[in-house]
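What follows is a short report on a single structure.
With one protein chain withheld, the remaining protein chains of the complex are depicted in position.
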Amino acid sequence: MKTTVIVGGEQQQVEIDANGRFQIDGLGGNAEIVAVGEGMYSVIFKGAQYAVHLERGGNGVYRAEARGGSFEIEIVDPRRLVRREAGLGVAGSQTITAPMPGKVVEIKVARGDSVRVGDGVIVVEAMKMQNELKAAKEGTVAAVNVSAGDSVAPGSALVVID
Amino acid sequence: MKTTVIVGGEQQQVEIDANGRFQIDGLGGNAEIVAVGEGMYSVIFKGAQYAVHLERGGNGVYRAEARGGSFEIEIVDPRRLVRREAGLGVAGSQTITAPMPGKVVEIKVARGDSVRVGDGVIVVEAMKMQNELKAAKEGTVAAVNVSAGDSVAPGSALVVID
Amino acid sequence: MFKKILIANRGEIAVRVIRTCREMGIRTVAVYSDVDRKALHVQMADEAYRAGPAAATESYLCIERILEIAKTADAAAIHPGYGFLSENADFAAACAEAQVKFIGPGARAIRRMGSKTAAREAMRAAGVPIVPGTASAVSGLDEALAVASDVGYPVMLKAQAGGGGKGMRLVASGEALPSALKQAKAEARQAFGDEAVYIEKAIVRPRHVEVQILADEHGNVIHLGERECSLQRRHQKVIEETPSPLVEANPAVRTVLCEAAVKAAPACGYTNAGTVEFLMTADCNFYFLEMNARLQVEHPVTELVTGIDLVREQILIAAGEKLRYAQEDIDPRGHAMECRIYAEDPDTGFMPAPGRITALREPAGPGIRLDSGAYEGWQVPLEYDPMIAKLAAWAATRGEAIAKLRSAVEEYRIGGIRTTLGFFREVLNDRAFVSGDIDTGFIARWMAARPDKFEKELRPAAAAAILAAMTANRRDSEKPSEANMTASSHWKTEGRRKALRAPAAST
Partner (left out) sequence: MFKKILIANRGEIAVRVIRTCREMGIRTVAVYSDVDRKALHVQMADEAYRAGPAAATESYLCIERILEIAKTADAAAIHPGYGFLSENADFAAACAEAQVKFIGPGARAIRRMGSKTAAREAMRAAGVPIVPGTASAVSGLDEALAVASDVGYPVMLKAQAGGGGKGMRLVASGEALPSALKQAKAEARQAFGDEAVYIEKAIVRPRHVEVQILADEHGNVIHLGERECSLQRRHQKVIEETPSPLVEANPAVRTVLCEAAVKAAPACGYTNAGTVEFLMTADCNFYFLEMNARLQVEHPVTELVTGIDLVREQILIAAGEKLRYAQEDIDPRGHAMECRIYAEDPDTGFMPAPGRITALREPAGPGIRLDSGAYEGWQVPLEYDPMIAKLAAWAATRGEAIAKLRSAVEEYRIGGIRTTLGFFREVLNDRAFVSGDIDTGFIARWMAARPDKFEKELRPAAAAAILAAMTANRRDSEKPSEANMTASSHWKTEGRRKALRAPAAST
């Protein structure tokens, strides 16, 4: 059976059987994959050994490091794929999310404000550093979901720009 | 409630409440005990900090290392205590057990042989070392449970001397 | 000798100081905030006392509380590490009053050096070259604008009480000055409780070169050679080394530079270990930048080449002993280089990335020195500086040291949180870096031009990664989701690789 995998933004078809025989994007062979720790794998194929460090991102998404390269890998669940494709083209709005747990120090915009690319929108502090998050698109502030002083979790939506 | 603990062969009564207030053999105070890893604990009382490394031996037995000392601790289950005491005085025979996983290389005695303290009884090999296990009491070989070439698990009874 | 020393710090530097104390047979007292009960420095200490809540101002920065603990524990001396109270003259004075020896210079020297403007004055008087700029803090925006246009842009805003890049801003033009001044003041106020900021002319493409000195309480001063710390991000050093490649290529400069540093100490009544920082131009002109009245983060590279334990010397000096070394005894060997490992995500513009360390494989072996405050299972707290470890390599030559450090970075695995390891893996391979062609703007330029590395040679590695991920996914889909999943669930949205200064906006 083929599995769809997205690596570096590109979809690829991967085939692998129970014996480790695989086919990926023209590369193929017999791979021996062993787990050697939490998120640590050793993969050998064609004599080459790859120590792979995986970090799990949820929903089939992994960040992998191997041989000095770092890769973002999404293993697509066929059911999810349908949803993905149905959802395409809906976007256009932008959500500024908290990149780390922290505290909102300052909000520089209000609902309805116009912003340009690079404008400072909100300042979040963590680990003694104040980080100004900036608008990455031109538009209008559609929502401000937090107030100064709020503690925020990583990934939480702070400001939406339409 | 008091718990009976055997440390270094001596029984002690230990009292500890939910707040960490404890009483052991004349020592007492408030202890703060936190787990900091698999078998790793940090205990603070009266300002002193003890990094404790515990290895679990089964049946409430732990080997502990703290401040350069190493301790064998048995936390006595009241039900087990009864059995322990009932079992006293039955002994007199000696079982030579495998101290590690390994392979039996040579058996130097047969059932019925007389042995003296220090006599070589059986040779077990592990990690490239041949280890001769010796009789620790005078007596007669009551049983030989293994043959040369056998693989043995740690703790398995090899030879019994009556 | 002191029987017991309190370490008024946390993390890797507290661990490092404890190690030397233990080797000297001195008992150690750790202090910890509520979020640090399980920190490594606590586990390594003989005694440990709660200092207060997570907020540093109520724990590690709380002078009364620290001195109260010192009294309870009967500590004879306090080692402040770096950061926190290490350059706080009031603290040094309070220690003296409480008759606990502060392991560092006296309050007066700290005060003079702590005020960057007073330090500049002292250096000017001692004949050490300084950068043109204001003699004292600017009174407000108007004066700032006037001074800046006087010395000419670009200018540097600096916290008068500062250090470690906090409250520093490079300003390219008058338009950018108001917002930069405001931010610098806010940061300075928060970091040092003092919002005074002064202005210096920004030296173009300067290199950061500094000299380690040791001064005893009997008037003897020696230097332990220079370090170069030109690789900086947001004015924070990230890679440091000794010797400086520039100075090494111009050995005559070393004599002048190190002599200037040795002159600086008596100029302000300085004792104990200290560092005199200079900006150096490509043609080896150098200007006094500031004096750090404490142990530096980057002290290990000096220890690696000189074989001298700086913490041991600090303690001996504080105990009143004479320097054990004359200048001619100092005989550096080989080359050492260090990288600071931060819990930050290089792919999102170095956003802090606290969280739980779920897996840890530390590098080791010949020539590798690791100073870490981390262990597997530890929760990196949100409240403090994100530096969790320092990885250093020693080798006979700079080239070999870089190769060794690169290899050690490759071995180092920290799971569960994002760190700057991947960033170092790339920088240590950079051709200009390897050739020693560096300055304090190096990283900013490098980040802007950062190559996308998804190249052909990585294809088999990507395939291996995919296979491992598929194996993991089969396992994971049988397990419930984990705590650290949340922390990393925003990757997907960040786009790949191209890291902006602050690109936390997602589509």
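Per-chain numbering from 1; labels A, B and C assigned in written order.
By definition in this document, a residue touches a chain if its C-beta (ideal position, glycine included) is under 8 Å from a C-beta of that chain, and two chains touch if they have at least 3 such contacts.
Model, not experiment: these values are computed from the prediction.
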Option touching the unshown chain, where C:A396, C:A432 or C:A448 are the choices:
C:A396
Thinking of the whole complex, not just what is shown, which of C:V29, C:M44 or C:I330 touches the missing chain?
C:M44
Which chain B residues would touch the chain omitted from the figure, given the whole complex?
3, 5, 7-9, 12, 14, 16, 22, 24-25, 27, 31, 33, 35, 37-41, 43, 45, 48, 50, 52-75, 91, 94-102, 121, 126-137, 153-155, 161
Tell me where the left-out chain touches chain A, residue by residue.
32, 34, 36-38, 40, 42, 44, 47-49, 51
Residue by residue, what part of chain C touches the chain that was omitted?
15-16, 19-20, 22-25, 44, 300, 303, 307-309, 333-334, 361-362, 364-372, 375-376, 394-396, 400, 403-404, 407, 410-411
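We adopt the following convention: only the chains that are shown with their structure count from here on.
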CA centroids of chain A and chain C: separation to the nearest Å works out as 30
Report, in whole Å, the distance between the mean C-alpha point of chain B and the mean C-alpha point of chain C.
48
Just how far, in Å, is the C-alpha centre of chain B from the one of chain A?
51
Which residues does chain C have that touch at least 2 chains other than itself?
none
Touching two or more other chains, which residues of chain B qualify?
none
